[in-house]
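Removed: one protein chain of the complex. Kept in place: all other protein chains.
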Amino acid sequence: MHEQVDSVKTYALVWIVLLILTAVTTAVAYVDLGAFSVVVALVIAVVKMLLVALFFMHIRHSTQLTRLVVMGGLIWLFILLLLTFADFSTRGWTGVPGR
Amino acid sequence: MGSFPLFPEQASTIAPDVDHLLYFLLAVAVFFTLLIFGCIFYFAIRYRRRSERELPHVIHGGLTLEILWSVIPFGLTMVMFSWGASIFFQESRPPANALQIYAVGKQWMWKLQHIEGQREINELHIPLGRPVRLTMTSEDVIHSFFVPAFRTKEDVVPGRYSTTWFQPTKPGKYHLFCAEYCGTRHSGMIGWIYVMEPRDYENWLNGGAPTGSLADEGARLFESLACSNCHKPDGSGRCPTLVGLFGRNVQLSNGATIKADEGYIRESILQPTAKIVAGYQPLMPTFQGLVTEEGVLQLVEYIKSLGPRPGAPAGASMPVVVPNKR
Amino acid sequence: MASEGHAETLALREQFDTADQQKDASTLGMWVFLITEIMFFGGMFLAYSVYRSSYPVVFAVASSSLNAVIGAVNTAVLLCSSFTMVMAVRAAQLGQRRAILIFLILTLILGMVFLGVKAYEWNEKFVEHHVPGPTFHLEGVEMQGPAQIFFSLYFAMTGLHALHMVIGVGLLTWLIIATYRGRFSAQYMTPVDIAGLYWHFVDIIWIFLFPLLYLIDRHLR
Partner (left out) sequence: MITEAAVEREHYLNASYGIKSWLLTKDHKRIALLYLATVTLFFFLGGAFATLIRIELLTPTGGLVSSETYNKLFTMHGVTMVFFFLIPSIPATLGNFFLPMMIGARDLAFPRINLLSWYLLVIGGLFALYAMLAGGVDTGWTFYTPYSTTYSNSWVVATAIGIFIAGFSSILTGLNFIVTVHRMRAPGMTWFRLPLFVWSNYATSLIQVLGTPVLAVTIVLVFCERVFHIGIFDPALGGDPVLFQHLFWFYSHPAVYIMVLPAMGVISELISVYSRKPVFGYAFVAFSSVAIAVLGFLVWGHHLFVSTQSVYAGMVFSFLSYFVAIPSAIKVFNWTATLYKGSISFATPMLYAFGFIGLFTIGGLTGLFVASLGIDVHVTDTYFVIAHFHYIMVGGTIMAYMGGLHYWWPKMTGRMYPEGWAKLSALVIFLGFNLTFFPQFILGYLGMPRRYHVYPDEFQVLHVLSTAGASVLAVGYLMPMIYFIWSLRYGAVATANPWGATGLEWKTPSPPPVHNFDEMPVVTHEAYDYSTVMGEVIEVG
């Protein structure tokens, strides 16, 4: 069994970046970016997720199978959102109520 | 037990289209069912085990066959999809000159209102040969307006409007069913559609003693709810004028535009602050709980009846084909 | 079970051939479990997205009534706990029992702090009548219905997140006891490892909940 042991420095660095990103996302919410504010918030959240997953959850040392499992979960979440919004975002296109 | 039909009546313009698609699907289904059953029977008998010791020759598969029996069904299904979708699209687009009727579903009855003011419960009288458009909503749970002879069905959902339409082709009396389970007396939420010759329909319309057209009732409601205090016809009030609103594109305060259809008007009455017209303040109180779904429909019809504003931009109006009978 | 006879540090169960196979299976099992969690929270994220796109203004006002500073601080607390958790896993990899114990206890404390802050926030909601129900009222919006939906989602999402935290705290407590009794070593540290995965996952959920619930169009205020 070959465990890849990361250094304390790596973990600490990731930790500090995460804290900084939290501060950034909070601060940026008070800036008027129009429709982009939700995009910025989500991008920061995704970056934070990647940091936690790659470093703290050791995805960067993990097997292909584990990565496949994670990707699968995210893709399925995406399917759920995408196809439901296929309904909600096209309502009213025909101009006939309820169609 | 009386009569014992095996096929439903065709009584709308869309019914033969749906049935033709059914015949196609039936043909495909029967073909493949016979093919599979036939193969199974033939193989099972032809290659029955004759000795416990026999070991058949190994066949692993055949790519050509796999491709063949993937591609052919795929082609057939795409025909089914396109054909079905085109019928559906037709079913979703009521013609502009359709006769407007309003329906409210409620545990466990159908309440129907004609523009002329007639109201019916669990019965709907309509003229032959003219498209009929139903704008529907529910007071409680989800119902579904289903007329088998017309091959149409559409859910009736609380909190929003839905639409269905049909053009009857045969005079007679047809089942109206609620097709979405709605509680204890779901199977009692049925009624009849009476398709009448146009002359008989006119007689029927004039036969009752309605209190006035639906728009008139809407107008009375408009007064009694004091809507007219703010919504002045000339636009001088604190709120936008409603004259010529229906069918027009409305500029909203958040920059979006929206077409003023039945759903928009309903929302604006019940949740006035959901969409604010550009240049106006969110002053209007909600009328949720103060006006019934039937009342809202009357208001919608009243606002529709206010007609296009003189000089309304082209292409943004609802064509008015039916002369007002008032 | 036959495995009781094995060396306790290895704890190889009878259905497995090797310790590697057992560890792989447990890790994979945990990851598969985590994707079920993605889908579980996914259902609520979907409801949230639908209603936020339907009622953007109401959601912005309702979101602004939450205390962003407390939310941010709590996010930081949770991120710190993730750091201590990963340090505990690292200590387990290296077989440093004392360090595992310290970091696990730190994680536990941070987790409790998070839950405490959460409880304080929920209590505030009761005081401010921001709890969905007959007494619900949110200042600044006409549409109380959708505002109530925002808070329904807020309670459902943070509530189920907190439930996962409580389960995590339970796991940590068990791990601390097991570590104290010397169950883990560099050879056998699977429970610490997979509990770590779980803890980080719960952290990730919060990483999304925080901006989605607390930080909608704050500039409007």
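Details
Letters A, B and C mark the chains in the order given here, with residues in each chain numbered from 1 onward.
Heads up, the rule we're going with is that a contact is a pair of C-beta atoms (placed from the backbone, for glycine too) under 8 Å apart; a residue touches a chain by one contact, two chains touch by 3 or more.
Note that the coordinates shown come from a computational prediction; the quantities given were computed from them, not determined experimentally.
One chain is not displayed; in the complete assembly it touches the shown chains A, B, C.
Note on the undisplayed chain: of the listed residues B:P95, B:P158, B:P282 or B:G307, the one touching it is B:P158. Against the chain not shown here, subunit C presents residues 1, 13-16, 21, 24-25, 28-29, 32-33, 35-44, 46-47, 50-51, 54-55, 132-133, 143-146, 148-149, 152-153, 155-156, 160. The missing chain lies against subunit A, touching residues 65, 72-73, 76, 79-80, 83-84, 86-88, 90-94, 98-99.
The missing chain lies against subunit B, touching residues 1-8, 17-18, 21-22, 25, 28-29, 32-33, 36-37, 39-40, 43-44, 47-50, 52-62, 65-66, 69-70, 73-74, 77-78, 80-81, 83-89, 91-92, 107, 140-142, 144, 146, 148-149, 151-155, 157-160, 162, 175, 177-188, 190, 271, 288.
The working rule: only the chains that are shown with their structure count from here on.
Computed from the mean C-alpha positions, the centre of subunit A lies at a distance of 15 Å from the centre of subunit C.
Each chain gets a centre from the mean of its Cα atoms; for subunit B and subunit C, those two points are 45 Å apart.
Contact of a single residue of subunit B with at least two other chains is seen at no position.
Looking at the complex, you find that subunit C touches subunit B at residues 55, 57, 141-143, 145.
Interface residues of subunit B, counted against subunit A in their complex, comprise 92-94, 135-136, 154, 157, 160-163, 258-259, 261-263.
Touching subunit A in their complex are the following residues of subunit C: 19-20, 23-24, 27-28, 31-32, 34-35, 38-39, 42-43, 45-46, 49-50, 53-54, 68-69, 71-72, 75-76, 79-80, 82-83, 85-87, 90, 93-94, 186-187, 196-197, 200-201, 203-204, 207-208, 210-212, 214-219.
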